[in-house]
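The following block contains the structure, expressed as structure tokens.
Missing here is one protein chain; the remaining ones are kept as they sit in the complex.
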Amino acid sequence: MTILSGDPPRGRALTILLILIVAALALAPFLFHGAKPLNVAAKTCVMILLVASYDLLLGYAGIVSFAHVMFFGVGAYGVGLMLYALGPSWGALLLGLVAAAALSLALALAIGLFSLRVQSIFFAMVTLAVAYAFNVLASQLSDLTGGEDGRSFKSPDVLRPSFRLIHDKVFGVAITGKILTYYLVFAVVVIAFLALLRVVNSPFGRVLQAIRENPFRAEALGYRTMFHRTLATCLSALGATLAGALFALWLRYVGPDTALSFSIQVDVLVMVVVGGMGSLYGAIIGAALFVFAESYLRDVMGALSEAAAAAGLPLLPALFHPDRWLLWLGLAFVLAVYFAPSGIVGALRATEKAER
Amino acid sequence: MSAALTLQGVHTHIGRYHILQGVDLDAPAGLVTMLLGRNGAGKTTTLRTIMGLWRASKGRIALGATPLQSLPASDVARLGVGYAPETMAVFSDLSVKENLALGARNGPLDDKRLDWIFGFFPALRTFWLSRAGSLSGGQKQMLAIARAIVEPRELLLIDEPTKGLAPAIVGSLIACLKEIKATGVTILMVEQNFRVAREVGDEVRVMDNGRIVHEGGMAELAADDSLQGRLLGLSLDAHQ
Partner (left out) sequence: MSALDAGQSLPRARREILPALTPLLVALAAAPFIGSASTFVTLTAAGLAMGMMIFTMASGLTLVFGMMDVLNFGHSAFIALGAYAATLVFLPLASWGSADSFALNLAVFLLAAIAAALLSAAFGFVFERLIVKPVYGQHLKQILATIGGAIIAEQLLYAVFGPAQIPLSLPRTFEGSFVFGEAAIEKYRVLATLVGLTVFAGEMLVLNRTKIGLLIRAGVENREMVEALGYRVDRLFVAVFMAGSALAGLGGAMMALYRGQAHATIGGEFLVLCFIVIIIGGLGSVGGSFVASILVALIANYAGFLAPKLALMSNILAMVAVLLWRPRGLYPVSGR
């Protein structure tokens, strides 16, 4: 199982669930027709990478940071603005990616070196302030970033929706640039995920976990905790940057709402906790569940809300209103924090152990 | 007359570490019992466990007839237990007066008692309204002890009061401890300095590896050099 770096899902139900999710994502263009399902699938892929890179920091290194979405934004804006300014070419895309990665690394290093000396809560607050500042900055530099409205741009040739790879339909689906973009996103996420799996299962990853458990002991044993934590911050930032770049490429649009808002950070927190901290597979489950709920749960809630209103019940129509979907996810999140700190992954593995 | 302190089969775990491994200890009522032993033997852990700051995983702790082992620290304190920890734990941003006021939980500060305390700790009267953080190490130690005795107690737990103090100050501390002892309160004291232990202590208990390995009178131990060497590693007179 070397492709999984010796870290298989462990647990039959879990493995089946993961296979289903990954298969659904792999075959999404062919299984589900229409723009919305493909959007959901693409967003899920991006979120998997964003959440997995966050789990590296939170679940494995035990570092709470609220600046993750900032790196996501850097990646999105880096690619987006480059494609906007220099025109839709592969060169621009690559340049944007490299520039974004460089900026993210610089920021991650700065944050890491400055703040990791201090208490974890202090660090969390500082990252929050920095991310907020970044958000404000992006809105302020509207000449560059397009301000509140953001920027739309075209993707490079083969990735354009108008591009057609083969004239005939494959399994009833036209292989347009959109499909190609989707598979690019999917492939990059798969590779990045496997790379992250490699990282957390390497000696570096194990030292990280030791530092999380007992930093003083780790330091006493001779591990340079600052180095490990800073490196973890940088790797996590790069993962987020890549996710941001992919998302911008998919949307062909970048703006504060989609790339920098704090609600994305909150979403990531919910996904990583509900999916399962400390296990990258949790990212897959958490992301899939969240994006799916975000897109489809609302319809269910809408129906419930109308039914409650028709029945004349007080307050319930408001509670089930589709816009309140975050209320229920928030509830699931809090319940997970208290009762299932290892998330769905942990719960699935635990029930299996109990059954044996 | 104060009550006796008894520990029976007390175990304490801190995380994965099994620090107290079955401590049987008795500190007779009204006497000063010294708790001696190497660093890491578990002496401070014993005091903290009695105080309720750490929970004993097994065993019984009793002050007189009252069981202590499952009480939170605030309840233990309310039973009349005074505690002067190894770290002194004076509140630096509060004045000397305020530090002492916190020790007086049953009512306002008693002037007569304060005068008595000022008798052996005159510095506290001088710096009454000063910030405790500006006191010297020795003065902070005095404050910590004063806070523990600012009201009459049933039991005093004192952890290494002379650690790091200049010899001159140790002298006034010994005088103070003797006066407190004269009030008849039960005292359990951890002390590395054998000279102090010998002067103040009536009984001695030696700890090693989380257990009591010797108990007896202080006078006997002080007179027996070879026993001292065996229990405490060195001839203790060499400690001075």
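All chains are identified by letter, namely A and B, in their written order; residue positions are counted from 1 within each chain.
Just so it is clear, a contact is a pair of C-beta atoms (placed from the backbone, for glycine too) under 8 Å apart; a residue touches a chain by one contact, two chains touch by 3 or more.
On a predicted model such as this, the values are computed, not experimentally measured, just so you know.
The chain omitted from view is touched by exactly one of A:Ala237, A:Leu269 or A:Ala293, namely A:Leu269. The omitted chain makes contact with just one of the residues B:Glu98, B:Asp115 or B:Glu220: B:Glu98. The missing chain, though absent from the display, is touched by one residue of A:Leu86, A:Ala210, A:Met226 or A:Leu319; that residue is A:Leu319. Shown as candidates are A:Ala133, A:Ala187, A:Leu221 or A:Ala350; the residue that touches the absent chain is A:Ala133. For subunit B, the residues touching the chain absent from view are 51, 53, 72-74, 77-78, 83, 85, 89, 91-94, 98, 101-103, 105, 123, 126-127, 130-131, 133-139, 147, 166.
Seen from subunit A, the chain kept out of the figure touches residues 58, 62, 64, 118, 120-122, 124-126, 128-130, 132-133, 136-137, 140, 262, 266, 269-270, 273, 315, 318-319, 321, 323-324, 326-327, 329-331, 333-334, 337-338, 341.
Operating definition for what follows: only the chains that are shown with their structure count from here on.
Mean C-alpha positions place subunit A and subunit B at a centre distance of 55 Å.
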